[in-house]
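Here the structure is laid out as structure tokens; the discussion comes afterwards.
Of the protein chains in this complex, one is absent; all others appear in place.
Order of writing sets the chain letters: A, B and C. Residues in each chain are counted from 1.
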Amino acid sequence: MVEALRGALAEEMERDANVIVIGEDIGRLGGVFRVTDGLLERFGRDRVIDAPLAEGGIVGTAIGMAMHGLRPVVEIQFADFIYPAFDQLVNEAAKMRYRSGAQFAVPMVVRAPAGGGIKGGHYHSQSPEAYFAHTPGLKVYYPASPNDARAMLLEAIRDPDPVIFFEPKRVYRAVREPREDYEVRERARILRPGEDISCISYGASIYECLEAAEAAARRGIEVEIIDLRSLIPLDEETLDRSVRHTGRALIVHEAPLTGGYGGELVAGIVERNFAWLRARPMRVAGIDAPFPYALELEALPSARRILLAIEALMRESEEALPQTVFGDARDSRQGGLAAARTEDREPKNDSGVKKGDEDSVEGAMEIK
Amino acid sequence: MVEALRGALAEEMERDANVIVIGEDIGRLGGVFRVTDGLLERFGRDRVIDAPLAEGGIVGTAIGMAMHGLRPVVEIQFADFIYPAFDQLVNEAAKMRYRSGAQFAVPMVVRAPAGGGIKGGHYHSQSPEAYFAHTPGLKVYYPASPNDARAMLLEAIRDPDPVIFFEPKRVYRAVREPREDYEVRERARILRPGEDISCISYGASIYECLEAAEAAARRGIEVEIIDLRSLIPLDEETLDRSVRHTGRALIVHEAPLTGGYGGELVAGIVERNFAWLRARPMRVAGIDAPFPYALELEALPSARRILLAIEALMRESEEALPQTVFGDARDSRQGGLAAARTEDREPKNDSGVKKGDEDSVEGAMEIK
Amino acid sequence: MGGTIAVERILGEGGALIREPLLRIERRFVVYEAMLRQRRFDTIMMRAQRQGRIGFHLGSEGEEAAILGVAEALADTDFLVPCYRESAALFHRGFPIESFVDQSVGNARDVNRGRQMPVHFSSADHRCLSVSAPIGTQIPHAVGVGYAAKMRDERIAVAVFFGDGATSSQGFHEGLTLAAALEVPVVFFCRNNRYAISLPVEEQCRAETLVDKAVGYGIPAYRVDGDDVLAVHFRACKALAEARSARRPIFIELLTYRRGAHSSSDDPTRYRSEVPPRDPIQIFRDHLYTLEAFDEEAIGRRIDAFDRDLRAMLRRAEAAPKPSIESIVEGVYAKPTRTQLRQLEAIQAAREL
Partner (left out) sequence: MGGTIAVERILGEGGALIREPLLRIERRFVVYEAMLRQRRFDTIMMRAQRQGRIGFHLGSEGEEAAILGVAEALADTDFLVPCYRESAALFHRGFPIESFVDQSVGNARDVNRGRQMPVHFSSADHRCLSVSAPIGTQIPHAVGVGYAAKMRDERIAVAVFFGDGATSSQGFHEGLTLAAALEVPVVFFCRNNRYAISLPVEEQCRAETLVDKAVGYGIPAYRVDGDDVLAVHFRACKALAEARSARRPIFIELLTYRRGAHSSSDDPTRYRSEVPPRDPIQIFRDHLYTLEAFDEEAIGRRIDAFDRDLRAMLRRAEAAPKPSIESIVEGVYAKPTRTQLRQLEAIQAAREL
């Protein structure tokens, strides 16, 4: 993914002289993850700015740049260090267009490597996307694959609004795929079609979901995997179509459960698709704790935990409603729902889940 | 409410010499809302600190104070100005106990007037509680009444963990009630019992909910109103008991809908009480926009919008499931659920909703 | 140390000039009139606030020289990055006062579409960034605008304003740090009006002067008597010219005094009782009296006319329609989200209830 991001930056800087990159250690060092490697030599110091250690100043300066014609792409060294820029992002960038009656806009991208799995402990593992998803005026992208990263970064740079662009750092070197150019346009993507459960995720967790789905498939459960890609705006259609088809929703993310974006996803899904649900939606998320070091794999939503949830979801919807003590309730409800959904389930071609279409990349990615 | 808060501060400062207050304009001026009025004269400059304009520094300093035996109570002049302290709150205060293996703790309270309704526009109206509710290690309190504010502030100061304490500024002067001393202990409170809908809210919105409930009652709909009081930790029992009783949940908050704490509440309610739900839970929230000035009353979750949601919730659960095109689904599902819930609904004394007990303050508060 | 930097002055005792100003005589009358107009403006707006006709006002009583001295020195192509107290500077660039009044009322004609509190103005047409309440956040924006101008090879300067209290903020530190590192054509005007709401500057900062702070960033700094409009104009001209040509940041502390309340929400009697220094309008007037062409009466008539005009503007602004309900979700993003559209529907439904 690193190469895909670097390629997108270089391509867009070549195409548009107003694009500049700014961040800590992004010039001479090429970024701690080398995403900006070679850009300094190619585009010079004026457009590749090694900034002082001041995230708020970097983002604040980028806002000013964006207000006068540049297209700044900020690198925050780790998403964990984005908080000194929180005020600038939440109170300034997010509100600029609205508060000025669209006299000013902030076409800025803030890239930040996020997520765990690299033994980074508290401060090199965080997934702060929910903070930004709750901030009207900000867009939040979170690509999971190299080609998505490439396409989405190009789109983010060209977007008239500020985009917080999280990069799953665990995937930086782990995932490679042959380059392909396509548009993402803030649409979710069905990575794997399935009949039984809609598993919705983003970022590195996608790969855990895929692994869990394989295991589930061996047990006869077909999990449809949806990679949101864009959290804000949210592609409700793809979600709703899938959930109405499967009747079961499972949300997976690395960020702590409580108050995470998963809550919003569940709430929205339930609000929009209550009648189609065969079981309570479930969430598998990071633990409600600072990201731990020694036990980081336990803290993360692993394929195992996802698989357990998949099984629970099937079990509950087919055998019993959760926590209920009323036998009649389960039965009649299930009967009712099962009946209700027959119509929807049978004509699979209408379900909107086109198997094998260009949005389905099953197997195309390999985790290294 | 201002007097209740001031009284609690004075009382606790009297009782415990380690309690200090720090913030902008809190000394000579007594705070822009006068919550700290008179404290400087009474407790002196060492314990009532008029701080420079640096929220991050104020909170960071308070963290250090708390780590060496003091009990600092920070005032952030408006919740909208808490973001410069975001890094200190989220990366430092929240993680201190955990990361140090409980060698250090941060018994600190950060008070912040929050919410709209005073014509404050973008920067004197925000409700940022969801950011903190998503931060493991922080507690989030949000009292709605003077006596709750008093009790909860005392408990927050004595708490060993950092507490973000939002005060609904719209209520500061509007609501008065005879002083009563009791314990809150992070429990939700049923402000008004009801059979039909569990309406869950906190902060100033509570009063809109009460107003809507009155109107609904006139139409024969009995809305149970739950004031969360403590968002983190969350009193799941009270919520679940109520939702299982009514089968319908409505969440109301001022913060923008998307990614708000309402999403978490809906997700949790659905996860824990799916079998008991007669209708999709609904949310009435602030608009997904920076808090506007001229149209602030439209942006807020008003009694009218709540009433519409109440009616929709009743209609949908009794007449039709939302967005469904399958007649049989609605019917069989409703039948099933109705059957399921008979047992739960009938013996009202077991429902946990004790009418008229000391937790029910119906009518005790008056809005001025 | 900074404390030894002398305070620059041009206006001496009895209106005599200590050194030759850069402001031509005809323009002195214009600037004086702008100062008077601003004073009248603030008085009327503050009264309108007291009467409940507008929700909030924040004036610049006593700081007109500091603000207008700079405004007069700006070229039209320069950027103005205001704090919140510099409406006079925006008016001086030709922004219609009626537009400010519309903004204060929050009606449909407001360029900000009624979304911001009064006094949170902005005007892209006048190269004036958007006022926001959080203190100090505009300082890095100015740096960014300056950098963009430099990259685009525009020979312009950026003037950013902030208060003494703002020097404690993150935006100040980060803005000055970035400005020095990126070598931008930005002039930092620190209006030291001696108070951050109730906190005297001595308690904000223990350095002898605020220009001491510039030292730590390696940014050249000047102290100017902010109540001496000719001195402010002089130093601002020099600094802006240097910023435009040498493309580097300069820091200027303008020593002044906030004569009024912090804003319409404030009651300064709670925290101060000292006798204010001499009014900058009086100080300038002493000088204008020494000039033959000074026609005080004509100016007075125009100010009275302005007074009437302003009252009419207020009436018109109040009579103007409120912003449309759609404006509540428009423009958060270039394109509204589905959730926003659903919310708009719910709001409309509630309205019709």
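Methods note: a contact is a pair of C-beta atoms (placed from the backbone, for glycine too) under 8 Å apart; a residue touches a chain by one contact, two chains touch by 3 or more.
Predicted, not measured: the structure shown is a model, and the values here were computed from it.
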Where the missing chain makes contact, among the chains that are shown: A, B, C
Touch with the omitted chain, as defined above, among A:R158, A:R176 or A:R305: A:R305
Of C:D42, C:E64 or C:E174, the one touching the omitted chain in the full complex: C:E174
Of B:A79, B:M96, B:V184 or B:I310, the residue in touch with the unshown chain: B:M96
Residues belonging to chain A that touch the chain removed from view: 24-25, 27-30, 32, 50, 52-54, 56-57, 80-81, 83-84, 119-124, 257-258, 284, 287-290, 292-295, 298-299, 302, 304-305, 307-308
Missing-chain contacts mapped onto chain C: 1-2, 168, 170, 172-174, 177, 180-181, 203-208, 212-219
Residues from chain B at the interface with the omitted partner, ascending: 20, 46-47, 49, 51-52, 54, 56-70, 72, 84, 87-88, 91-92, 95-105, 136-137, 139, 159-161, 232-234, 236
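Methods note: only the chains that are shown with their structure count from here on.
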Between chain C and chain B, distance of the C-alpha-averaged centres to the nearest whole Å: 38
Sites on chain B at which at least two other chains make contact: 80, 83-84, 122-123, 258, 287-290
Where chain C touches two or more other chains, by residue: 110, 115-116, 120, 132, 134, 170, 332, 337
